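Every protein chain of the complex appears in place save one, which is left out.
Chain lettering (A, B, C, D, E and F) follows the sequence in which the chains are written, and residue indices restart at 1 in each chain.
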Amino acid sequence: MKHVTGLIFLAAILWWILSGYTKPLLISLGIVSVLFTAFLAHRMKVIDDESHPLHLSLALIRFWGYLLLQIVISNIKMVIIILSPKMDIDPRVLRVRVSQHGVLGNAILGNSITLTPGTVTLDIGNGEVEVHAINREAAEDIENGLFDQRIPSDNGVNS
Amino acid sequence: MSGLGIWNYVIFIFLMMAGLYMMISSSNLIKKIIGLNVFQTSVFFMYISFGYVEGGAGPVLTEGVTLYTNPLPHVLILTAIVVGVATTAVGLALTIRIKESFGSIEEDDLHKMDPSI
Amino acid sequence: MLTHLPVLVVLAPLLAAPVASLMRGAFAPWVVATLVSWFSLVCSLLLLAQVGEQGVIVYNMGGWEAPWGIEYRIDFANALLLVLITGMASVVMPYARLSVRQEIGEERSPMFYAAMLLLILGLCGMTATGDAFNIFVFLEISSLATYTLLAMGKDRRALTSSFSYLVMGTIGGTFYLIGVGFLYVMTGTLNIVDLAERLPALSDSATVRTGFAFIVTGICLKLALFPLHLWLPNAYTFAPSAVTALIGATATKVAVYVLVRMIFTMFGVEFSFVEIPLSYVLVPLAVVGLLSASSVSIMQLNIKRMLAYSSVAQISYIILGIGMGTAMGLTAALLHVFNHGIMKAALFMSLGAVAYRMGGVELKDMNGLAKTMPLTFWAFVIGGLSLIGVPLTVGFVSKWHLILAALELGWWPVVVVILVGSILALIYIGRVVEAGFFKEPADNTRREAPAGLLIPLWILVIANIWLGIDTRLTVDIAEAAAAQLMAGGVVL
Amino acid sequence: MIAAAALAILVAMSLAIVRALLGPTIYDRILAINLFGTKTVMLITLIAAMAGRADYLDIALVYAMINFIGMIAVLKFFEYGSLGHAGSDGQED
Amino acid sequence: MTILDILSGTLLLAGCALGVIGAIGLIRFPDFYTRMHAAGVTDTLCAGLFLGGLAIQFGMTLASAKLLLIFLFMLFTCPTSSHALAKAARHGGLKPWTKAGSDGLDAMGHEGAKSR
Amino acid sequence: MMLAHLIDIFLLVFLAVISVALLRIKDLLTAVMIFGIYSLTSASLFMVLAAADVAFTEAAVGAGISIILMLATLAITGREEKIVERKFKLLPLIIVSITGATLLYGIRDLPPFGVASNPAQVHVAPRYIEQSAVETDIPNIVTSVLASYRGFDTLGEVVVIFTAGIGVALLIGRRRRLLTAKEASRHE
Partner (left out) sequence: MNDHLILRVVGKFLIPYVMLFGLYVQFHGDFGPGGGFQAGAIFACGFVIHTLLFGSRSTEQIVSIGFLRVISALGVLVYAGVGVASLLLGGEFLNYNVLAADPITGQHIGIIVVEFGVGLTVASTITLLLMIFAERGLPS
């Protein structure tokens, strides 16, 4: 029920952002729509800890800030690589053991690795992540557990 | 713009012809359907260009705007797009059936199997 | 309620199709489909009477008057066509029950009948509407239903033929759309009558001429005029019997009607036949098509295919009449539209009855049919005679008018061609009749088709003879319709 | 400013098309198409800004969505050869 | 030219520059995986900067909220689809390009699973 | 306004290049993907031409749904177009050339592009623009024309979609529902 409430809350915000009308008809249609969506989503069983990690909200927001910084830094690195006349690339594939973060944590980890240029997640699961790195430096970042420690852990909730 | 306008139409015609050519010369049925879509889409461009008014706003009434583009072609093309998708769906369903019963979706192959096709 | 007749014709199948598609079993949807086609037939007959009393009927959809909204505009020509469509539907639907049960199966029946209703809906809509774009919408409804129905045949070649029709049909529809677009950009309207008022002033414009060319070509693809007919024979041959009967009798005819509407009402006789010498295109194509399709027809072993080619030939007669560009020619064309519909439906239905018993319609299946299935066979013979144009059948009436129209113009060679066409028809029908009378059947037991197939079939056969003898009804209406059409849309 | 931005987006789109046509592998093409899609989203937002119409942004949102769905569909196609396959992780884990 | 205009222009241009550079990378890089780094990934920041710049132009209205929404959506979907594609390529057996005569990679380009 | 022209030119060139590419590509999956670009580009073009509703529809219905259906079809039929020794087909080329020439002839007399006094802009459409606020009180003129003035067209359109659903269900719909016990229990 917690998740459904969370969904309804987020959905109401979404509706408000999208619509922005205050006519009574549209407001009531909005309420109906949000409830209907929540009903369908409940029926589809797509709202759970995986998709609506309410218990991690705060940790997630903190993590996003950190992630944003990393994205900017590595984008700059990427730009330098692309624009340098002699492309300094030495791509490699590596498998790295990561701590257990649960399904959601793994998903966030995977996407974070992908989001920072220089590394792309090829596969993730079973406590291992397979990463394609564009050069040694990027590879070392991952090997040193760039995100690993900061992922909001989801342990005990899933898998 | 008038010179540019003509070039617009010329390119639409080029697209139309590319689509039509794909439709009638491709041997592969899916390519034919893609050609069909290209052909129809270019006709849609033509219609929308017909209703275009330089500097006109999109046809949603707004305060202080007097010049709008012509809404009628938009309405017609909305209909036509849906028709195009419906045709595509039926065509693809036929393609699947043809693949299942003949084992090929190449018109040349089908023709070899049965000259009357 | 009588003022709403124009929309009721279309509305009945429109409401019935979704309902029928949801039913279970084969019987309930069949009942719905049959009743609805009868209801539509009644509506169209009433409409025809109404047109006779009060002239052209105009119905504004949504209450918006003509150039802004969509109007339905019924005159003699559409009323006649509506009667043809709904009449054929009313006869084919009862007939369909047995053949569909055999060829389609119970499980898919509800959707099959829904598709039939959608086909009828599309054809009626195309006929009744007075809006050039609305024609396109309904054209596509009927086309989509046709593609599906044609593919329901048991032979796997039904699929490929349906696909090639889909490609050709879409090209035709899109060409029509291009043409309408060109007219729209020059006039700003989509209403046929409104267009008719505005086009004469623009007759010099290259754009309008191109629009004309695209509209005519697009429709000719749909009606299978000679070099554009390649999709038709296979499509008819492999489709289920009931579908062939309905489509063979109505679909191409409605396309002919649209062509007539475009040429005569929208562009006007002046533009179509004087400014653009349409006769020089249509008449040679019709002549070549007539002779070649009839000749090809003679060589066919599959009777359904033979009739399909004969359809191409018969369409050529109609185009010949239209190509003359005179009231007489147009009368003959409209008559033949109606009459050919009746006789082709009878022929395809009798073939369907043969297929029901014999499992095939090859020439060898016809051997000794006079003994084994006499009623079916005689129905075929009468339909065949009508196709040839023997007096006392409907085929004679329309051919006679066609010849008169040709004579009026002094086109002697065309008369000869028409006669040659009849002789060719005699040959290909004769082959079947010969097989039926003189060849020994593989199995001599008598196994007449069931009454469910025979009764609708014989209703049509009787109509063939009745309307062949009592020509007043059809000829009068066709003449009135031709007069209205020749006057163009402006005068209405 | 806006013009420069539009030009930059269009150039990026052109380069994406070049890559989509050159290939060499199907993955390269899809990658290029994905890039093209995101650039289209940006182009649409730009057009919306030019027209000063907030409601046009809905269209950009639809684009982004279609792009994403297309990608999942392609992945599904590659991995299972069928779009309706439940995959090795269905509802249950 | 207010300070907001300058800010928005800077963001826009930075975003666009990033987009173009990403596209150049798409052309220049030698194989699929490296291209993926260039393109699939610069995309997010590029879109972020760009949308941010536009949002400033729209001002504090619902339109800006919508732009934020688009950005969030892309933030979720872009890396996901990049990853999906990379994974598909990986499973499809596409071999990563390596620096010529590179250091002992196996057939699949593995460096061998290292534990950290 | 020059900016719109710039975007317009670019998009048109994209479309032309893509259509040529589509003709030449052998791999069907690539063709479908490239067609996806074509659809999305065309939707952008609609945006440039101020037809937001059409762009919306083309993006959602045209691009999205067609592509997914095509992919689903490819999953069944296989993705390679068979490489046959291409016999040069003259007839299609002739047909296409004639059609193209006719169209080129036809655009000679077209009214100038984008001018507000063109016949199409002064006859029927002004009523929609001027009166729809009074007659229907709906700000989006496209919606009011679509649903009210030309509501019958739209009814036809809905029927078209319905027909497509019926057609596809008839052609490739499953005959009998076969859910194994495992799958039925799976969703518990």
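Note that in this section a contact is a pair of C-beta atoms (placed from the backbone, for glycine too) under 8 Å apart; a residue touches a chain by one contact, two chains touch by 3 or more.
No experiment lies behind these values; they were computed from the predicted model shown.
Engineer: Would you mind listing the shown chains in contact with the chain that isn't displayed?
Structural biologist: A, B, C, D, E, F
Engineer: Of the residues listed, C:L22, C:A201 or C:M299, which one is in contact with the missing chain?
Structural biologist: C:L22
Engineer: In the complete complex, which positions of chain C touch the hidden chain?
Structural biologist: 4, 7, 11, 14-15, 17-19, 21-22, 59-63
Engineer: Provide the residue numbers of chain E that touch the chain removed from this figure.
Structural biologist: 73, 76-77, 80, 83-84, 87
Engineer: Which parts of chain D are in contact with the chain that was left out?
Structural biologist: 53, 55-56, 58-59, 61-62, 65-66, 68-69, 72-73, 75-76, 79, 81-91, 93
In this text, only the chains that are shown with their structure count from here on.
Engineer: Using the contact definition stated above, find the chains touching both chain C and chain D.
Structural biologist: B, F
Engineer: What is the chain whose Cα centroid lies farthest from the Cα centroid of chain F?
Structural biologist: So the farthest one, by centre of C-alpha atoms, is A.
Engineer: If every chain is reduced to the average of its C-alpha atoms, which one ends up farthest from chain E?
Structural biologist: Computed centres place C farthest from chain E.
Engineer: Give the chain pair, either B-D or D-F, that is connected by more C-beta contacts.
Structural biologist: The greater number of contacts lies at D-F.
Engineer: Counting in whole Å, what is the centre-to-centre distance of chain A and chain F, each centre being its mean C-alpha position?
Structural biologist: Using C-alpha averages as centres, the distance is 34 Å.
Engineer: Using Cα averages as centroids, what's the distance between chain A and chain C in whole Å?
Structural biologist: About 61 Å separates the centre of chain A from that of chain C.
Engineer: Two or more other chains in contact with one residue: find those residues in chain C.
Structural biologist: 133, 137, 140, 144, 147-148, 151, 178, 184-185, 190, in rising order.
Engineer: Can you list every residue of chain E that touches 2 or more other chains, as numbers and ranges?
Structural biologist: Chain E, residues with two or more chain partners: 22, 24, 36, 40, 62, 66, 69, 78, 80, 82, 87.
Engineer: Using the touch definition up top, name the residues of chain B that touch chain F in the complex.
Structural biologist: Against chain F, the touching part of chain B is residues 1-2, 4-11, 13-22, 24-25, 27-28, 30-31, 33-35, 37-38, 41, 44-45, 48-62, 67-79, 81-90, 92-97, 99-100, 104-106, 108-109.
Engineer: Using the touch definition up top, name the residues of chain C that touch chain B in the complex.
Structural biologist: 133, 136-137, 140, 143-144, 147-148, 151, 156-157, 159-164, 166-167, 170-171, 173-174, 177-178, 181, 184-185, 190, 234
Engineer: Please give the residue numbers of chain D that touch chain E in the complex, ascending.
Structural biologist: Within the complex, chain D contacts chain E at residues 1-2, 4-5, 8-9, 11-13, 15-16, 18-19, 25, 27-28, 30-32, 34-35, 38-39, 41-42, 45-46, 49, 54, 57-58, 60-61, 64-65, 67-68, 71-72, 74-75, 78-79.
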